[in-house]
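The following block contains the structure, expressed as structure tokens.
Complex shown without one protein chain; remaining protein chains in place.
Entry: chain A
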Amino acid sequence: MFLSTIQCGFPSPAEDYLEEVLSLDDICISNPASTFLGRVSGSSLKDICIYSGDIVVIDKSLTAVHRDLVVCAIDGEFNAKILHIDPLQGIRLLSANSEFAPIEIKELTDFRVWGVITFVIQDIKNRSNDWHY
């Protein structure tokens, strides 16, 4: 109550029209309890414009489907890959970088989908030196 000063004149005409301020949490996080953040390291996703240093929002409550970008645990490391489910080729993990070959799941000894990536946070301001225009 001490945060608002006492008005002696007219009450503010906007008072009854105040709404909750927009929140990035509301936009990027639908299930807070199962949402985790991770930081990208390396260039395996560069073809879909996700770069080293970017922050990704990961929701563990989603079931990964074909073409989802997923965080998976491969041989003791977290990797971001595109899940590719094809009736002919089976399940494969693709990188968004032509230099990296697709991985077939059956080649992997230790593999697990950890969560589905839903949003990417990029620090555009501090990267403006990168574009050459």
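The rule we apply is simple: contacts are C-beta pairs under 8 Å (C-beta built on N, C-alpha and C of every residue); 3 or more make two chains touch, one makes a residue touch a chain; residues count from 1.
One rule holds in what follows: contacts and distances are computed from a predicted model.
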Undisplayed chain, where the name is taken from the UniProt record, one of "Fumarate reductase", "LysM domain-containing protein", "ABC transporter substrate-binding protein" or "Y-family DNA polymerase": "Y-family DNA polymerase"
Touch with the omitted chain, as defined above, among A:L37, A:V65 or A:L108: A:L37
Absent-chain contact - pick from A:I27, A:C49, A:A73 or A:L108: A:A73
Touching residues (missing chain, whole complex) on chain A: 2-3, 31-34, 36-42, 44, 55-56, 60-61, 71, 73-74, 76-80, 110, 112, 114
